[in-house]
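Please find one structure pasted underneath; my questions will follow.
The other protein chains are all here in position, but one chain of the complex has been omitted.
So, chain A:
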Amino acid sequence: MTSTLTPVRKRSALTKGQLPKAAPYIVLAVALVLAAAILALIGFNPFGWAVVSAILFTAGLTGWSAAVEGSRRAKDRMVTCLVVGAFLIALLPLVSVIWTVLVKGLPGLMDPGFLSTSMNGVTGAFDNKAVEQGAPIVGGIYHAIIGTVLMTVLATLISVPVGLMTAIYLVEYGGDRPLARAITFFVDVMTGIPSIVAGLFAAAFFFAVVGPGTKTGAVAAVALSVLMIPVVVRSSEEMLRIVPNELREAAYALGVRKWRTILKVVLPTAISGIASGITLAIARVIGETAPILVAAGFATSINNNVFSGWMASLPTFIYTQILNPTSPSNPDPSNQRAWGAALVLIILVMLLNLVARLIARRFAPKAGR
């Protein structure tokens, strides 16, 4: 038996030069110091400091890497820097929005009765007193929360059956028929309808059918469902299309009728995606302002009936509080209420997104042994 000696090397012949593990941190520190020095010459500001540091960091790391590791690794490092940079830029507005709303909205949210009272009977005199004598800011968004919830629920009740059944027709029955192609086209067009136009349509429709001046929560719900239906159709269609054909065939081969196959095999398989799509569609319309203003008007008191009377909602509440403060001479309490309502709205949307994820996980086909 012959044995070959394994040559002992300090470094593998398969590698080129390598930067130390801490290289990015070293470059980052140098870049920060250097950028601070450069900016000190022309006047320091944090934003410029971050931008100059990022440019210096990218250039420095790429250059060092090119010198030691070769051009392929250098390109890799540069693209990594660019991707991370793009990610940070994308994240910046989001973090900034959440931060601003939190800081400005929390005081409003902390006002006593903010979530449990309406603006009924709250006049400019109260706000003047709050600013001048330090009395507590009264009034709340209870009526707006009720309005938003009722109108969104009604819009969902209208859109989900219509949208889901349209999607089922498109995927299971439509094929390449002219009707299916026409529906797809019009759904695409509907996706692009400006929300104010949807509001005008719903208002005009109810003016014509019920009577002039009909402005109720139901009108707004119709306007919202005009916006929601295309989203529901699109997302449900995607989900139904990715259900493997094998499952439909398996059901047919067992002698199961088509509608039962759709109801009991196709829909349950796709339900997690459909449910999260619907939740996202709700999150999309819950913040609509223009159609509600046009179709449901604005109210300061609690209205629990979507079929009669004007109705408030969170977005229109924010809009009117900013544009027409309760006390024109002292707008600060109104501003505070508006920011509080904005915070509540963002929390609602975030909760809905969270619910979508939970639903998706809950209904997802389980694998396991």
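Quick notes on this structure:
Rule of thumb we're sticking to: a residue touches a chain if its C-beta (ideal position, glycine included) is under 8 Å from a C-beta of that chain, and two chains touch if they have at least 3 such contacts; residues count from 1.
Heads up, the rule we're going with is that contacts and distances are computed from a predicted model.
Looking at the choices "Alcohol dehydrogenase", "Phosphate ABC transporter ATP-binding protein (PhoT family)", "Serine/threonine protein kinase" or "Cytochrome c biogenesis heme-transporting ATPase CcmA", the name in the UniProt record of the chain not drawn here is "Phosphate ABC transporter ATP-binding protein (PhoT family)". The residue touching the chain not shown here, chosen from A:251, A:283, A:296 or A:348, is A:251. Of the listed residues A:269, A:303 or A:327, the one in contact with the hidden chain in the full complex is A:269.
Where chain A meets the chain that is not shown, the touching residues are 175-176, 244-257, 260-261, 264-265, 268-269, 365-369.
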